[in-house]
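A protein chain is absent from this complex, but the other protein chains hold their places.
Chain IDs A, B, C and D follow the sequence of writing; residue 1 opens each chain.
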Amino acid sequence: MTELPQVFWLFSIGAILLLITGFYCLIMTYNLVRALIGLEILTKSVTLFIILVGYVTERVALAQALAITLIIIEVVVIAVAVGIVLCVYKNIKSIDGRLLRNIKG
Amino acid sequence: MDGRLRLLCVVLVPCIGAFVLPFAGRISAGLRNLLALGLAVVPLLLVIAILPTVVSAGPLNFTANINNIFNFTLYADGLAIFMALVSAFLSSIIIFYSFGYISHYENQNEYYLMVLLFLGGMLGLIFSANLIFLYLFWEITAITSWRLIGFFREKEHVIKADKAFLVTMFGSLLMLLGFVTIYQQTGSFDLQTIKETLGANHLSNLAVVLLLAGILSKSATLPFHTWLPDAGVAPSPVTALLHAALLVKIGVYVFARLFIATFTVDDSWHTIVPVVAGASALVSAAAAMIDTDLKRIIAYSTVSQIGFIFLGLSIGNEIGVVGGLLYIMMHGLAKGGLFLCAGIVEQNTKTKDITKLGGLIKTMPVTAIAFLFCSFSVMGIPPFGGFFSKYMVMTSTIKAGDMWIMLTFLIGAVMTIIYLLRVFSMVFLGEAKTQPVREGSATMVISVASLAVLSIIAGFAIAWPTQFVMAAIQHLPGVIR
Amino acid sequence: MLSPLLLLPLLAIIILNLPIRSLTQKLSVWVGIGLSLWQIVAVVLLAMGHESADAWGKYFTLGLSCDNLTLVLLMSIGIVTLATILVGWQTIGGEKQRFGFMNLVFVAMIGMNGTVMLADLFSLYIFIEVTAVASFILIAFQRNTNALEGAFKYIILSATATVMMLLSISIILLVVGDTSFAAAGSAVKQSQGNPLVIVAIGLFICGLLIKGGVVPFHGWLPAAYSAAPAAASVLLAGIATKTSGIYALIRLTTSVFANNESVNSILLLAGTISILVGAFAAIGQSDFKKMLAYSSISQVGYIILALGCGTNLAIIGAVFHLFNHSIFKSLLFVNSAAVETQSGTTDMNKLGGLGTKMPVTNATSLIAFLSTAGVPPLAGFWSKLIIIIALWQNNLHTYATIAVLASVLTLAYLLLMQRKVFFGKVAEGLGNVKEAGWGITTAASILAAITVGVGVTFPWMFNSVLMPISSFLK
Amino acid sequence: MTDSFILLPIAIPFIAGLVVLLIGQRIQSVKEAIALLATAATLGLTITLFRENINFSIPWTGFGIDFALRLYHFSAFILVAASAFSFLFVLYSCSFMRNKPRLNQFYCYLLVTLAMTNGAVLADNLVLLLFFWEGLLLTLFGMIAIGRPGAYKTAIKAFVIVGISDLCLMMGIGLTGHLAGTMTISKISLPTYSLGALAFILMMIGAISKAGSVPFHTWIPDAAVDAPLPFMAFLPASLEKLLGIYLLARISLDMFQLHGNSRLSMLLMTIGAITILLAVMMALVQKDYKRLLSYHAVSQVGYMILGIGTCLPIGIVGGLFHMINHALYKSCLFLTGGSVEKQTGTTDLAKLGGLWLKMPVTFICFVIAAASISGVPPFNGFYSKELIYDAALVRGNIFYLAAILGTFLTAASFLKLGHAAFLGKISEENKNVRETKLPMLVPMVVIAAVCVVFGVWNYLPLNNLIKPILGEERLAGQEFGPNSMLITITVIVLVGALLHHLFAVKVSGSGYKASDHIRHAPFLEGIYTKAEKRWFDPYDIGLKIVQGLSRFGWWIDRAIDWVYEDFAVHIATGLSSIIKRAHTGSYAMYVVWSLIGVLFVIIMLMKSF
Partner (left out) sequence: MTINIILGVSLVLAAAWTVMTARLLRSVIGLALTSMILTIIMFKLNSPLAAVFELSVCAGLISAIFISCISLTQRLTDEQAAAKQKERFSKFWLLPVILVLAGVALYQVHIPLDFHLQAAPSESDVRNIIWNLRHLDMIGQIVILLAGAFGVVALFKD
């Protein structure tokens, strides 16, 4: 299994690039939902990384268990986040991030 | 009740008793007043009870040995007993005075609570022999003086109270760092062990600088002195309590306790501190000359007299230290009297601006005479107690042989005479500018008169306190024989 | 004795949410109070040392461990939750609202208890997430725009924190193959030089610093605390962020990333910066809760500073300050709740002179503010003193001086608060303000009693209670 | 005669003073009786103790300060003089102060002053001397303050001036005590180089300011107008001079080895000369009976200081003799002024005139006293001035010239005073003026008589009062015979003064304008007007300087306060606003901060491995 490290590096580069995309989307967008999508991309990259590590260190079962738990927790967080975005929409009839800046200073 | 238990009660009675007052206050004002006076007089009696044992059998020591670092120990030697007597006596007079004064204002319960707590903090500080507990009581007095200065709850009064609390807190935090350096140098916070471990060698200069910062800020000396005149906005028994009698004396007492009774410092400090003290004396005397608010002038004069006390103590030779300690007592009596008179004047004429006052001697003869006698004692005119202490501090400056300090002392003494007479003449003599004003209430006038008479008696019976103080500082390391 | 701490609240949630809705809703508050009191009693018993057989143990392999550090945290969780429930009961109107609130408090309780007792990195992540989710909803409980904004900011930043933690856990998994503290600790020690491990350590620490609200990462904290409803801000400020952020940091810096030099210097730096930034920001605030938020950033800075110092005494100081801070910070937030409910606003410029009108709140806020500023007779002073002594003994003189002088800043903004809210003349609109309800006052007096009790009995407690805390350090 | 009798001269008047104060305003005559009794008792006691040599000492406050009293010839002599004067003045003021307000305070202060003076004279410990010496400050302040309603300003002026000089005395005493090692005066004898000189100067300042010489004299003329007249006769005229010169003599004779041609004696002599000239020039132009006398009191001190300053036995004897003579004739002059004021109600020379017929006895006493102060031969002033001239001539003719010019001007001014007050035509409202009552006349006559006795039989006071003070070894080989050349010059000067007076009266037309030609002389005009406007008054100049300096001190204080009030607050609010602006509120910014934070942490970790 000599190409194990190559696979690891290949997909880890992929995961890091996903990370970069996720953070870029989180930071640059004004739309709250698009920010959550950015968040979702970050979670995907982390899941990929965990599975990759599991694969490399032959601890595939443990990695899968962690990944599954991770996915469940992320779903709950995203669900709550979307709920909050909907409430924001109900209050100010818009989901533009720039309007959510009045607790400053 | 052997001596050690009495010593513990001296500290605990006012501290714990103070919290009973608000409840007593709800029942009746009279009961609360009596209880407050009782709580102030009891420690005085206990200290007097301890006095013979300390004089005969040497210092008393009470330790609740709980743990090695933060051990609650009380230590009563001559120096502490002297200070305790002066402060307990003065605060009982001030409490007696404030019966008449505070009855006009609201939230009196908190006032008496804070005054008693202040006295408890002061007594605790005088007797505590562990640096951390010394700091603890030091801060209790800071809190209570903050609440008392802001007693009238007006906006800029509270700002002044905050300012006083912040400046003293800044100084005391530096002092805390000083204590920690001492702890690092000697391995313990207990004064006795510090004394033994340090022995002959001097305390590190960093520690001395830090300690001095705290001491100077609490005793309102030059760099940190501006909070004291501003605290003049407090009710006048409080200003008497703070400025004249107790709060500023805490700084001076801790200076004596640390720099004279516990460790020795390099000789350069014996010139630096007098210079600072002298500068503070002159600047505040100058400010007292110009200011027109009655209480601010008396506060500035306290700053300058504290400068002289520091001069005496920091020069270090025996007559200087004895002079300094006597000066504390005499100044406490006299300046307390001055402030209480100012209180009577302020309460009756409703104004503190001396340019608007005049000719009060006709309508308030007893207050005027008491004010005159107390200011004579502060100026150091013979039959009054102030003369001997001023003379002793003067001779100590001469013995130290430093020309400049002698000169500053002389100029300071001259300015004291001038500004006190200026105040007396503008307020009491001359033609009356205010509408006719009646004399203060009985309790106030009695306490003021008693302070004035005491200054004279202290003058005549000077022998007894001097012997006591000389015995007290007999074996202290910091005194240069 | 440990697993009930976790499972009983779960049981409570399940039972309370059974269909017989009318009965359970009224009961929920009493069950909550019962649970928190039981937790306090359990901790005291555990501290006394009788390990009763863990009845639930045989069914589950929870892998919970408990040493003195956990006991301290459990105690503060119990106390702060009790205070939250009392305040919540008073401030949240409506039967259904209160029931929803209680459910969330139970969830938060499980989350915090779990975080404190576990010994596995991944479960640490899970339980931190549990507390986080509970806090999101608690913040957004009243559904006004500010609350939602605070919740959203907290979600975004806590998500970045979890991303960092998970990446670092996966790297550790790569290095060790197992995520328990012990295994991770030994592995990190061996492969110190490998850049991947360095990245793992850095990421995990930053994740926890975000959770703890230390300066460069503290953006969400003022928004979350000030926008949350009164009861929620007590829970959050009191204990939630501390367990998920600071406790985890203490646990890891002492066991997993055992005291290597660079981690300590980072913590020292972060601690000092957050003390100063928190203090300076708090001075300029005009809103009561925002000022308390910045003040808690500054006080957390002290804990981080002590952690950075690393010696035994420093860690003890940090833990003691953590406990004290959770008590007097929640007391301050309880006072802000009282002021908010009675006068309707937390804008300090509109408030004034409530001291005479609300004596209990005034007295307890006095105790709390003096303890925060580190004024002797109260608990805050002793913990700060221990931290300063530890720093000084490590010749970190500059850090110690900055930390000490910062308490002058702390005193400054708290005096500002006292003057504007309690100490001055009564503001015009607040003529008929009465004292807050019995719930808030009892919560305030319990917390104040603890602060004063700890402060006054500290010398006696020093050897018997405080020193053994360091037993969890190797 | 046990040792403790020495305490009585202090105790009796002090206790009497307190008693008088405490019995309050009721019966006036009781107060006078007690005062008379007390002063008489002290006089009797001091006379009986005259020949004694008593030492009495009890420990007081440690540091070498003990309650030591010593009675020897010099102090006994001063005691007797002081008690005698006070007895006469009490008698005098029985009628003079008959219906004035606050009488009990007046008698109390008088008696306490007597007690304090006795104490100061008897004191053998430096600090005890200072204790009594500064105690006089209180009574000085009190007595002036109970004069006219506006008298408190002068009281304060006097208090400040004398207070400052007492502080110098305190400094001097501290220094002397330090240098000599012991505080008992009789054991001290210090050389006068470097610190010794400083100590001498400081003590000397205390002495001459009590005596009322030039730089410290400005309160005396104001007090003359404001204070009750018996005070002027009692303190500035007699007691203060006795005490001041007593101390000056003690320090220059016993305490410090002052030798003739040293710089210090030159200093003393110049102060003496300046005092003579300046004060008499001012006295000449005065228009008020009492102010004129007060300036003369200041100028006569110059003679005494000049005498002692010469350090020649003859000079010192002359100075001391002049001290007692001056006390006599100056108090007599003041008493005459008092009786004039009592009868006519005013002391303004313009309103007085031609009283010699109405008040013959007062006039006679005035003539005797005026003659003796001007140094007319048969009276006591002449002999003491002769001795001083003799010594001054030896030391340097400039001093002799000043002295003789002083005599000329003194004579001229007293001729003017006598002419204006008693001669000339009587104004109508003084028509029915009668002679003053007996209790005021007796003291005047007695003192005038003593002036004559001390003048004619001057060897009596010289041999058994003044000479023993210097002791035998100093006086060996000194003879005090009259120096014919000096006498002739003095007579010529006096005649010149008479002629000048007659010429001036003819020019100006009336007695009291006799000195106008000097007043408006071209060069002197400016100085005189400035002097009237108090430009040269060291007290006012000093106060202005102190006010200016304290303005500077006040500025420093405000600067420090500014640091706390504004500077620190500005920094705090500035920093906090910067930090508050940094929190923009957008979550994206906070995420960026966190990422930067992570980067920074990882870099720091990388760097350290």
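By our rule, a residue touches a chain if its C-beta (ideal position, glycine included) is under 8 Å from a C-beta of that chain, and two chains touch if they have at least 3 such contacts.
Bear in mind that the values here come from a model prediction, so they are computed numbers and not experimental data.
Undergrad: For the chain omitted from this view, which of the shown chains does it touch?
TA: Touched by the chain not displayed, across the whole complex: A, C.
Undergrad: For the chain left out of this view, which of C:Ile126, C:Ile275, C:Val360 or C:Leu430 touches it?
TA: C:Ile126
Undergrad: Which positions on subunit C touch the chain that was left off?
TA: 6-7, 10, 13, 60-64, 96, 100-101, 103-104, 107, 110-111, 114, 118, 120, 122-123, 126-127, 129-130, 133-134, 136-137, 140-141, 143, 174-177, 187, 191, 194-196
Undergrad: For subunit A, which residues reach the chain that was dropped from this view?
TA: 3, 5-14, 16-18, 20-22, 24-25, 28, 31, 33-34, 36-38, 40-41, 43-44, 47-48, 51-52, 54-65, 67-69, 71-73, 75-76, 78-80, 82-87, 89, 93, 95
One rule holds for everything that comes next: only the chains that are shown with their structure count from here on.
Undergrad: Which chain would you call central, comparing Cα centres to the global Cα centre?
TA: Given all protein C-alpha atoms shown, the central chain works out to be B.
Undergrad: If I count partner chains per residue in subunit D, which residues reach a count of at least 2?
TA: 580, 583, 585, 587, 591, 595
Undergrad: Pull out every residue in subunit C that's touching 2 or more other chains.
TA: In subunit C, 152-153, 156, 160, 222-223, 284-285, 412 touch at least two other chains.
Undergrad: What are all the touching pairs of chains?
TA: A-C, A-D, B-C, B-D, C-D
Undergrad: Report the residues of subunit D in contact with subunit C in the complex, numbered from low to high.
TA: 572-573, 575-577, 579-580, 583, 585, 587, 589-591, 593-598, 600-602, 604-609
Undergrad: Flag every residue of subunit B that touches subunit C in the complex, lowest number first.
TA: Within the complex, subunit B contacts subunit C at residues 66-67, 69-72, 107, 132, 135-136, 138-140, 142-143, 146, 150, 153-155, 158-159, 162, 165-166, 169-170, 173-174, 176-177, 180-181, 183-184.
Undergrad: What residues of subunit C sit close enough to touch subunit D in their complex?
TA: 152-153, 156-157, 160-161, 164, 192-193, 195, 198-199, 201-203, 205-206, 209-210, 216-217, 219-220, 222-223, 260-263, 265-266, 277, 280-285, 409, 412
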